[in-house]
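Missing here is one protein chain; the remaining ones are kept as they sit in the complex.
Let's look at subunit A:
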Amino acid sequence: MIWETVRLSLRSIRRNVLRSFLTLLGIVIGVAAVIAMLTIGSGTTEKVKADISKLGSNLLVVRAGRPAGPGGPGGLDQAARPLAEKDVTALVAHLSGARAISPASQKQVRVIFGTESLTSGVTGTDSAYLDARDWKLVSGRPFSDSETRAGTGVCLIGETVRQQFFGAGDPEGEIIRVNRTSCKIIGLLEPKGYTGFGQDQDNVVLMPLHAYQRRVAGNRDIDNIYIAADDRTPTSELQPRVEDILRDTRRITPDRDPDFAIRDMTQIADAMTSATTTMTGMLGAVAGVSLLVGGIGIMNIMLVSVTERTREIGIRLAIGAHEKHILIQFLVEATVLSLLGGIIGILIGLSLAGLTSMALTIPFAPSPAVILLAVGFSALIGMVFGFFPALRGARLDPIDALRHE
């Protein structure tokens, strides 16, 4: 009986291919929009998460300067004092719960090999840097502690630098010029790709902090201190301890604002993830409105269909169709129609999301739950918006309906 009805509705949909297609269009566009938005959205969220984990997970970053407050009074506070080596020493000596603590200073500098040159992000740091940033070497070795202390002219290079200077060749042992100094390449960093903001994370040269300070920066300042929490310590617990130690070494009494800022990468990750999730939800809701419009389209066409087939309804009623038979017939027709639209919409939505993912180089993350939801929702729309026209058909008086031309 149900199968009969489904077959019947497919036939009546086929009979009016153009009209059915136009009716479907509303649902197709609605479902496609919802699917595309949610799929691209969850891809973006994954991308953001991945980007942030590239920075290193469970990471605190300390910078000189007052925390950016909402226009807080600068007051009599001294201009930002740069971080210094004694701050790092104090953290290494007193901070518990950290896996790695590493100072780093950066500058965009022209790097030269032979006749080639490249402007690269040169970072002076120590041997703990790779650990703190969760960064690995493809080949070679990190700097030793003695090299860091002595400021020896050695360096690690990123994949972009290698390609620029050596093509497919092995860079190890080669000498490159960084600013006025030269350094020997001792290792190659694992590629990290671009950040979400389009910054090439592989266009880098790492060198020992003292070498950088003396020969590149020309001062003893430290831009950042990276502190990676160990597995048992959440960054939220680590942050106040870092602040206490730094207040102590930098002699800042508790009643004054600190002259350094501690950024919790985990918090930033959470904030960005929740921002993209909210965005996705909002876009999905907007797309959902178009689904509603599609549903109204279905209702409209079903009303037309009932009117057009009044005589048919009369015949069916005369030969013994129960009210519910007519109701079910038109409900099934509306549901089949909108399900069909839903399925086409899902295919189009997924294709759109796939293409967009490729174009934006974000992961393609189709969610079975979202797809099921879209199928269920489009069927529901068919039933809800098909109900009123179907009821109207079922309630027709057979005598009037038979007279209808």
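Structure notes:
To be clear about the criterion, a contact is a pair of C-beta atoms (placed from the backbone, for glycine too) under 8 Å apart; a residue touches a chain by one contact, two chains touch by 3 or more; residues count from 1.
Here is the rule we use: contacts and distances are computed from a predicted model.
For the chain that does not appear here, its UniProt entry gives the protein name "Macrolide ABC transporter ATP-binding protein", which is one of "MotA/TolQ/ExbB proton channel family protein", "ABC transmembrane type-1 domain-containing protein", "Macrolide ABC transporter ATP-binding protein" or "4Fe-4S dicluster domain-containing protein". Contact with the omitted chain, checked across A:R19, A:R256 or A:H322, is made by A:H322. Subunit A residues in contact with the hidden partner, per the touch definition given at the top, are 1, 4, 11, 15, 311-312, 314-325, 398-399, 402.
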